[in-house]
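Structure first, then comments.
With one protein chain held back, the other chains of the complex are shown just where they sit.
Read from first to last, the chains carry the letters A, B and C; within each, the first residue is number 1.
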C-alpha cells in the first residue's frame, strides 16, 4: 500500500472516481495545467483531458453557478475554490440554488456537487488565506459540510462526497496537507458521511474537534495522559449534519466536554455542539463546557498567527478547567 | 407625540440623522423615487435630493462595495438590501472589507456603514423573501448585528447604528413592520447598542428572542401567566455581540432557558446563547435548554410557512418542557 | 493612437407598430417560419392564451386567491417568439415573468398558479422535466444556463441553453461572469435580455450608461444583437439564428429584445408612484399583440370571428387551470423535509417528526 499525504489522497480520490464515473468533472482556478495551487488536482488534466479538468476564468460565483447548471443536467462537478477566504462570491449560488434545487423542484432536478476548499491557517500565509468559516455553511439547510483529518479519511470521505446525490462542501485542512504520510489503499472505498470518528478513547473528558485541530487535540491528549487524565478525542468529520449521538454518548461517559476549533468562537460550530449537549445531555455534564477556538477577531497576519490558532497549551488548560 | 409603525420609525430615524449629519447618504435598489419596496425610505429623496438618496443599479455586491469606498472616504452610507435573501452577493464585501478595514489599516481607514435589510417571514411572501440568516453575519468579527422589536427601538437603535463608527447590519422584522403603532418622540435620541432589553420580567423561565418573535414570545408569556407560570422575555436587540450578562443573570434567577428564533436551528444564534449559558451558567440550569426555531430546511413557500415559523403553541410547549 | 478593435450592434425588426412589413422587407426576405401561416397562427394563439391567463392571475391575486404575481403584460412576443425558436431538448433558465415561454414549452398553467400560490410543486413541471425552475435571485440563472451548456458541450450533445434576464438583471456581476465563461469556452448558450425598460422603479437610464444592453456581450467577446421585442417575427428570427449558431459550435450570443413592462412590476407594486402615465400610454401603441394581429388580418390569415372563438377557448382553458389550482390540496408538512436530501440525515428526520407533531396539535386545536 502506498503511503500518501492528505493532499495526495485527495488527488487519488479524484482520479479513482473520474476513472469510474464519466459524469465527474473537475473545475476551478488553476486546477488544470498547474494542478491546483496546493497540487490537489495534479496530473488529472493530463489523464482526463481539458474537457473534464477545466481551468476556469477567475470568478468563484461563476464556478459555483456553473456547478449548479452542470449538476442539474447530469454531471457531477467537483470544484475547487482556491482558498476559503475567496469562497464568499460563491455563497449566493450555494445557498440560493445548490442547496435548494432538489427541494425547489420537489426532486425533479438535483445538485450532486462537491466544492473543495483549503481550510484554516497556521502556515504563515498571506491575508485571507487562513479562513475557516464553516459555520456559515453549516447554517445552510441542504448542504453537507465535511472535513477530513487524515489521508485515509480524506480519500474515503471525498469519494463519499462525490457519490452523495446532494451538495457537499469539502474542507481540506491546509496545515496537515503534507503533515504526515499514511498508507491508503486506492481501492475506491468510501467512508461513511454523517458520522463522527473517535480518534482516541478516554474516560475523563471528551474533546470534539475536526480538521487540523485533531492533531493538536491528540497531542494534548498525550500530554494529559502523562498527568493521568484520560481524554476521548472525537473527530466530527461531517461538520453538518452533526452526529449528535456519538457526542452525547461520549459526554454521558466522561461528563465533560471541550470543543476545539480554529474558527472564531461566536456562532461557530462549537456553539451548536454545546447547544446540543445543553439540550440533550445536560444531566450528564459535571462541569461547564469549554470552547477553545480562534478569537472573535480577524485572523491576524503571520506574525501573530500562533497567538490566534488554538494550541496544545490552551486545550490542556481547558481540559483542566473541566476537571477542577 | 406621533404614533408610528416600525417602518415609519425607520424613516424618521433616517430623516433625523440626514438633517443633522451631512455625511449620511442613503443608497439601494428602489430606495429613492419609490421610497423602498416597504416604504422605509419614503420621502427621503424629495427631502435630501438624489445625490444623498441614491437609486442604484441592481447589484447587492456593488451596493456593499460602494459603501466601503464611501465610508473609507468620510461618508456614512446607510444602504438597503431589498430582502435578506438577496444579501448573499454582498457578503464578500461585508466580511472581507467592511468588517476588516479598520483592523487591516490599524485604524487608518474605517467603515461606518449601516446595511439595513428586511428580516424573516410570516407574511406569505414569494420565494427567498422570508430569510433570516443573521447567524452567518454574527460569525463575522468586526460586525454588529442589530434587530429592533418595536417602533421605539427601531428609531433609537437605528440612530445608534448610524452613529456607530463601525459597520452595523440592521435587520428589520417584516412581520411587525406595520404590526402596531407606538408613540415615538422624534428627538434624535439613540438607544444603547450591545445590550439586551428585558420586555417582561418573570421568575420561572427565561425566554431569549429577537425581532418579530418577541411578539409571539410575549403572547406565549401571557398565555403561560394564565397557567401561573411566570416567564421573563428578553429581547436580544443586538444579536452580535451578545450581552451575555443580562442573559446569565436572568437564567441565574429562573433556572430555565428557552431560546426562540425564526432562523434554522443548526448553528443559529440560539446555539451561541445556549453555549454561553452552558459555559458560564451551567450550574444555574435546572432543566435542559430548549430551542424553538425554524427547522433545518428551506423556508417553505406560503402554504406551509405557518408550520415552519415558531408560534405560540411551540413556545408554550418548550417552556412546559423546561418545567417538567 | 491606432485602432485596436471595432464593434457594432445590429438591430432587427420586420413589423412596424401597425403590423406592416418595414420598407425593404418582403416575402422573399422573411424568415422561413414566417412564410407558413400555421406557424404564425400558433404563435398568435399562444399570445392570446398568455394574455388571458395573465389577466386572470392578476385578478386572482387581487381577490386574495394568489400570492404576489409578476404580470407579463406587453412581453408576450418576446417570450413566445423565443420559445418558438427553441427545441424541446434545449434547456431554458427562466426568471419569473416568462409565462409565454413556459406555456409554449409545456408548463401547465396550474403549475404556474401553484408556484405563485405558495406551493413548491409548481416547479415540478410535469412536461418540461429538464428546464430550470423559476428563479427569483436576479441574474443567478444565467450561470445555470452556462453550466447546462457546458454539460452539453462535454457530452457532445446538439442542445442549447437559453438564459433569460431583465434589463435590471444585466447590472449583476453574475450575468457578466456567465457571458465571459460562455465566450471563452464557446458554450452553446444564448443570453436573452428582455429589456422592458424598468427594474421595479429604476428606469434603464439609471441602470446603465450603455447605449444598448446588447453591447454588454462585447465585454465577453460575444456575438451581440438587438431586436424589436414587440415584433414576434423578428424575435423568433433572431433567436433561431442565435440558437443555430450555438448548436453548431459557433459559440454563444447575447440578444437584447426591446419591449416594455405595461403592468406594475408585480401585484405588490404600484408603478404610478414612480412612472409617468404618458410613457405607459405611448408604449401601448407599440405593444406586440395588436401589431401581430394586424399583420395576420392584413395577410388574410385571421378575422374577427376567429378572434372571438380563440378568446372563448382561451378563457375556458384558463378556467380549467384555475379550477385545478383551487382543487390542489396543501402539501403535508412533511413535504418541507422530504425533498431536502436524497439521504435524510437523522437530525432532519427528527425535526420532521417535531413538525408533524406540532402540525397535528395545531389541527386538533383548530378543530376543537
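Just so we're on the same page, a residue touches a chain if its C-beta (ideal position, glycine included) is under 8 Å from a C-beta of that chain, and two chains touch if they have at least 3 such contacts.
All values derive from a computational prediction rather than experimental measurement.
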Displayed partners of the chain not shown (whole complex) = A, B, C
Considering the whole complex, which of C:98, C:172, C:231 or C:287 touches the chain not shown?
-> C:172
Where the complex has a chain not shown, which of B:96, B:150, B:182 or B:206 is the residue touching it?
-> B:96
Decide which residue listed in B:52, B:116, B:129 or B:291 touches the omitted chain of the complex.
-> B:52
Across C:68, C:102 or C:206, the one contacting the chain not displayed is C:206
Footprint of the hidden chain on subunit C, which residues?
-> 1-13, 171-177, 180-181, 183-184, 186, 205-212, 214-222, 226, 251
Provide the residue numbers of subunit A that touch the chain removed from this figure.
-> 29-30, 32-35, 37, 55, 57-59, 61-62, 85-86, 88-89, 124-129, 265-266, 295-298, 300-305, 307-308, 311, 313-314, 317
Subunit B, residues in touch with the chain not shown (by the definition above) = 25, 51-52, 56-57, 59, 61-62, 64-75, 77, 92-93, 96-97, 101-110, 141-142, 164-166, 194, 241-245
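To be clear about the criterion, only the chains that are shown with their structure count from here on.
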Note, CA centroid farthest from subunit A's centroid sits on chain C
Which chain is the middle one, judged by CA centres?
-> B
So, what's the distance in Å between the C-alpha centres of subunit C and subunit A?
-> 40
Distance from the CA centroid of subunit A to that of subunit B, rounded to the nearest Å?
-> 30
Residues of subunit A that touch two or more other chains sit at 61, 92, 96, 103-104, 141-142, 241-242
Multi-chain contact residues (two or more partners), subunit C = 120, 137, 173-174, 335-336, 340, 347-348
